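Next up is a structure, given as structure tokens.
For this view, one protein chain was removed and the others were kept in their places.
This part shows chain A:
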Amino acid sequence: MLQLDFDEKKCLACETRDCLTRCQYMDLDAEAAGTEIQNLINGTDTRVLHDCRTCYACEEYCPMANHPFYLIVSRQEELGIAPLPEPIVKQGIQMGIAFRGDPEIHEVNGPVLNMGVFSPLIRLAQGKLFEGLTLISTDSRKMHHYFCQLMYLHFARTSVIKDRLPKVMATIAAHKPTEVVHFHDECYGTYTSFAPAWGMDVPFSSIHLFEHLYNRLTELRDEIKPLNYKVAYQRPCSSRLSSDKHRFVDKIFDLIGVEHVRRQYRDEDALCCGSTILAQKTPDSRRFCLNQQKKNIEDMKESGAELCIFNCPACMQTIGKQVAENGIMPIWMSDLCRMAIGEQPA
């Protein structure tokens, strides 16, 4: 039985209760937050279970790495308080089912790039920045064998992740990678945050895509021509699980000569793309989600951003079009980096 690495003593000693007091969607002072956390710990109902928008941010806000968000979602599951309607939960859970047979596994014995469930975006992983990496999960029909499954946090179904993840890890490990660069933040967060938090052994070592890009760009420093754009960065929810890697965003931007615009919804205060909020059961979720998106994009516009940098396919799909309609060019982080060394974006 997997146990969450959550220490209630840390919460008792915690003065700020940052996890909930900094939550962008609930208005709680430290005292009220303390009560709600106690309810969470006790496994009794609390408004947190109903009002949480599953933005993952409390995982980052907790200064003690105590995994408040993983606790919230497991309590939601235990108490049957799903944030989304049942058919949407079912659809989501079925989405991750691997079908059409097993993938062909070739042993690599070197570094690999794990596309996870985003094989159709393989075009983004080309050029000098990806040289020396063997791509795994290249077959879109078999990509669900590599799907980290972490998405089910949004559905309050931690049990599904815990059930499927060991098989996914075994598939990746079967390639015999020396290290795994993860294309998607969510995979990286799975193997470096979720799995260890639940006491699961991860049989390979992981590198964040941004760290990899930064290192490659540093090696290719002579070829970089500053791009001189003003950019906004759409921070994905899953990056909250690897907040120590978020610093690579600015490091990359500095290296390639783009200005990360100052704006209200940046870094720890970033707004999520809303893809998970849209369908939630809470009355008015749809309009709430639209307002969030509007605030986010207005903020990008006001800050003078010319480009909006995406790394998460779900964010790109959710607000990429709106961003473009507002005169800001949506572009993938990997493409931006490739442009800096004179390559054409995919």
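One rule holds in what follows: a residue touches a chain if its C-beta (ideal position, glycine included) is under 8 Å from a C-beta of that chain, and two chains touch if they have at least 3 such contacts; residues count from 1.
Convention: contacts and distances are computed from a predicted model.
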Identity of the absent chain, which is to be given by its UniProt protein name, from "cysteine desulfurase", "Aspartate carbamoyltransferase", "DNA phosphorothioation-dependent restriction protein DptF" or "D-lactate dehydrogenase (cytochrome)": "D-lactate dehydrogenase (cytochrome)"
Contacting the left-out chain in the complete assembly, out of A:11, A:26, A:40 or A:88: A:88
Of A:106, A:247 or A:281, the one touching the omitted chain in the full complex: A:281
Interface with the undisplayed chain - residues on chain A: 82, 84-88, 90-92, 94-95, 97, 99, 278-279, 281-287, 290, 321, 325
